[in-house]
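Here the complex is missing one protein chain, while the rest keep their positions.
Letters A and B mark the chains in the order given here, with residues in each chain numbered from 1 onward.
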Amino acid sequence: MKQSILVITISRIMLPFVFLYGFYIILHGDLSPGGGFQGGAILATGFLLTYFIDDERRVDLNRLMRREKLLFLAILLTGSLSLITRGEPFTNFLSPDFPVEIRRIFFLLLNVLLSLKVALGLTAIVETFLEEGQG
Amino acid sequence: MSRRFVAILVPFGLMILFVRFAQLIPELTTPQFTNAKDYIMERGYAETGAKNLVSAIYLDYRLFDSLFEAGILLITVVGIVFMAKSDEDVY
Partner (left out) sequence: MIPIEEMMIPIFIGILIALAIAINLTNNHLTDVFLLSGFSLLAAFCYVLYQAPDVSLAEVAVGSAILPLIVIISISKHRSFVVLNLLPQNCTMELEALTLLQEFCDRYRLQLVLVSDLALDDVEFKVFRKRNIDLIIESHEYDICTFTGVTTSLMMNRLESRIQSYDHFEMKEIKEGEFIV
């Protein structure tokens, strides 16, 4: 795929804004519409813009997959951490006695982990499609 | 061409039939299944601390479901990579 100079320039301008919007969606996931899955998909879209800028760049698939597995383990651990701290599984690991601002840490942590996992997964799918075939 | 029209018309017919049957069930048409909605609207913010109630549901009340939803994406990626790469260099 040979890109025109127009597409490359517009992609370079758009790239930081896409990432900024993605991180806004993730970090405000518990206050405004959005969250881990949506923000991760937007991050993946921003990452795909880099293929428009330089179509020769490749990412190592093995590294992507390994990180995705580690992130999935981290998500599982974060979800079941409340079994130790509160005695009931799969809920917030900070007890309701804390103020709301501190209990937000759980949502922030889980949103960021989920979004990174979704972004890595979608990038790996597109990367597989890019590497398939000789053309 | 006629096959395509059949393929379009059959789902439409099924959809209309399904809606007709659903309207025959009285529990679905009268609004009495509002307990969970009212509960979450009233006490969701106090119990979970998330202003966005969708986020409160999928990260707190139904966290078990969304954990394995993430797992489904992982399995999808693994399957796509496994089918696309017939070489031995992916592990």
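Here, contacts are C-beta pairs under 8 Å (C-beta built on N, C-alpha and C of every residue); 3 or more make two chains touch, one makes a residue touch a chain.
From a predicted model like this one, the values you see are computed outputs, not experimental measurements.
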Query raised in the report: Among A:Pro16, A:Pro33 or A:Pro99, which residue is in contact with the omitted chain in the full complex?
Result: A:Pro33
Report task. Using the touch definition up top, pick the residue from A:Ala41, A:Val59, A:Ala74 or A:Leu108 that touches the left-out chain. Result -> A:Ala41
Query - For chain A, residues in touch with the removed chain - result: 1, 25, 33-35, 37-38, 41-42, 44-45, 48, 122, 125-126, 129-130, 132-135
Requested in this report: Against the chain that's been left off, what residues of chain B make contact? List them.
Outcome: 4, 7-8, 52, 54, 86-87
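The rule is simple: only the chains that are shown with their structure count from here on.
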Query raised in the report: chain A to chain B: how many Å between their CA centres?
Result: 20
Query raised in the report: For chain B, which residues count as touching chain A in their complex?
Result: 47-52, 54-56, 58-61, 63-64, 66-67, 70-71, 73-74, 76-78, 80-81, 84-85, 89-91
Report summary line: Touching chain B in the complex, chain A uses residues 29-35, 61-62, 65, 68-69, 72, 75-76, 79, 89-92, 96, 100, 103-104, 106-107, 110-111, 114, 117-118, 121, 124-125, 128-129, 131-132
